[in-house]
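This is the structure I have questions about; it appears just below.
Note that one protein chain of the assembly has been removed; the remaining protein chains are unaltered in position.
Lettered A and B in written order, each chain numbered from 1.
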Amino acid sequence: MTQFSVPWKQATPVEYRGPARGIVALARIVYSLAAPIVSRFPGPILIGAIVVTTILVWAHWVVFGIVETIALSDVNGATRSLWDQTLTVTEIGAYLDGKSVFGTGLIKYLLWPLQIELVRDLVGLGAIFGLFNLIPVYAIWWERKVAGRIQSRMGPMRVGGWHGWAQSFADGVKLVGKEDLVPAQADAGLFRIAPYLAFVPSLLAFLCLPLGSYWVFRNVDVALIFIAAMIGVEVVGVIIAGWASNNKWSIYGAMREACQMVSYEIPMTTVLLIPIMTAGTLNMVQIGDLQSGGWHTWVAFHNPFTFIAFITYYIASLANCKRAPFDLPESESELVAGFHTEYSGFRWALFFFAEYAAMFVVSGLAVTLFLGAWHTPLPSSWAFTEDSLIKIMLNGILFSSPFWFIFKCMIFIYIQIWIRWTLPRVRIDQVLYSCVQVMFPVACVALVGHAVWMVTLDGTTISKIIQAVLALIGAGVVVSFLSVAVYGYVNGRRMVGYLAVKQLPGS
Amino acid sequence: MQSFEEICQVLKTEFGEAIEDTVTEGCRPYAVVSVGRWGDVAKFLRNDPRMRFDLLRCISAIDLLEDDKLACVYELGALSAISATADMSLERELAVRVITDRTDPHIASVAHLWAAADWHEREAFDMMGIVFDGHPNLERILCPEDWVGYPLRKDYKFPLEYHGIPATTEHELTSPKH
Partner (left out) sequence: MADTIAPTTPSQVVAPTQGDVHTEEMLVNMGPQHPSTHGVLRVVLRTDGEMVLESVPHIGYLHRSAEKIGEHVAPYQYVPYTDRMDYLAGMNNNQAFALAVEKLTGLEVPERAKYIRVMFAELNRIASHLVAVGTYGLDMGAFTPFLYCFREREMLLDLFESACGARLTYSYITIGGVTDDLPDSFVDVCNEFLDYFEPKIDDYNNLLSYNHIFVRRTGNVGVISAEDAIRFGLTGPVLRGSGVKFDLRKAKPYENYDRFEFDVPVGEPGGQGDIPRGVVVGDCWSRYYVRVKEMEESVKIIRQCLRDLPEADPKEGICHKKSKTVKLPDDEVYLEIENPRGQLGFYIKGDGSAIPARVKARGPSFCNLCVLEFAGRNCLLADIPAIIGSMDVVMGEVDR
């Protein structure tokens, strides 16, 4: 008789090799230092974070204010600026002395290296990479907390002490420590490269995403096209991941992603034309600054068609980020995990970073193009004259600052999370139907209506009549949106209509 | 509701000798149908307007080791007319036992009459080794395809090994002891 011997080996402690070892050691040190502090003083840290954000807002105004004034009023009469790389430390110091800025001795040394372009780029890249890493880490923790509250539970509560603030970091360390598994039958090269193809484009999109008038790494004239291209390229990574995994479920996920992309990209890019037409530029900074005159100058409230465009864009952007109810590429109850079924560890984490960063990018696009970018609902004309630091600071807080941009983006990310934990998933034919047969005609109507509106802005009587008619049509559409929503809310049990095409099987 | 006796009376007039026995004592009466005529009897039970047994509730294969026979017990029921408003009831119930040979057990399949019989007959084949003639897909259903023997037969000996996995208990017993 065969004896059944259990081939378990003695359990060995986990060994981390290479970069993972360093990261784990670093994480242990950071955690052992940070955990006692954070768990002991969660309140002061939260207040401190708000104070630091405020100071950052203030500092950015100070720095850029100084830079602007140096350029305008050179002591020698010639127009030389800090950016022209011609000033010495002494000159900057002399200028700052005249302005009686606090801490001149330190600031002049900090400002001098900024004259070198490479240094500026490195600082900017560092900041973008930091933001790029911080947003997913925060958004994942937040999603878990929100999901927990929606589902009447607590969400992460242990790691780090205060409401599991370190959960994302702990997950990251765990994922880095996991085995990097490549299936034997997979196309190893493509399999390895796919996560980067998904990750890098969403990082690149941040390069052109302005957080404020000056807070942009490259103020490109075609920024909008660049960002739209980058979030489109991200799909390639997903498709390659599904294909290279050599797993049938992964291929399904990849094909669904490809299928979904060709359907949502059309209405999405169509409605993106509307803010471009309004602003007359593709430059995101200019589009943003156009909306500084209070909430009524925001593009979404420009005319009824822009509002329709905004709603259409937001729905399409859900599909873009593979968020519920359009999360078909990874629909876990049908395709196990879709395109990332075979991924583990760090490569899997890259997909998640890409997804959450893409959520921020599409929210950022929605905010910049439709909802006043980094401006508050208050009009900038009410701003204080910037003659003292406290007024500059108040301007930053009340009227426009990157803080407001991130705040608005976070609201949109919250709505995405909210939708995800509330709605069931739609079917692939319903996605195609709703994108191509519902959203695309709506987008076209909005585009045409908006175009006519823009043409008739000249103030003649005919134009005014046309505008009045258009306003009525658009307002009718918006009101019908609202009344459908209200009717649906009241008569939820009888509202359900036909979304799927009749001819399709099973529908 | 027709009683068991009335149903058996109809069956006996139709099939005569094919209804070998009707057992009425005990807590549930049953009729014994000859294995050779079971296909015809089943068709009659399913389609005749007097019978119209549209519900095949269960097929239990049993091992009658002392008689050196195997048997199948069919639990049939006839629903009242389909209704979505009034509570439906079972109009007739009938249990039929079909006894077959132990060494070469064959029973006519009724899967073409009741789709429900498909898996029940596969299970009976898997567990008792009764071959259902005319079944569309008679394969093992619960045991692996390469399993040897029919586990629910009384004389079944548990295998001591399956693909290198030993099947003995801790006391080196191959069957549970109570």
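Some observations on this one:
As a working rule, a contact is a pair of C-beta atoms (placed from the backbone, for glycine too) under 8 Å apart; a residue touches a chain by one contact, two chains touch by 3 or more.
Treat the numbers as computed from the prediction; the structure is a model and nothing was measured.
Although one chain is omitted from the display, it touches the following shown chains in the full assembly: A, B.
Which of B:V32, B:V73 or B:L138 touches the hidden chain is settled by the complete complex: it is B:V73.
For the chain left out of this panel, the touching residue among A:R158, A:K248 or A:K464 is A:K248. Note on the undisplayed chain: of the listed residues A:R144, A:R427 or A:H450, the one touching it is A:R427.
Contact residues of chain A toward the unshown chain are 147, 150-153, 248-249, 252, 255-256, 324-325, 327-328, 331-334, 336, 421-430, 488, 492-500, 504-507. Within chain B, the residues in touch with the undisplayed chain are 26-28, 30, 43, 46-47, 52, 54-58, 60-63, 73, 75, 79, 82-90, 95, 112-116, 118-120, 123, 127, 136, 140-144, 151-152, 154, 175-176, 178.
Just so we're on the same page, only the chains that are shown with their structure count from here on.
Distance between chain A and chain B, defined via averaged C-alpha coordinates, is recorded as 64 Å.
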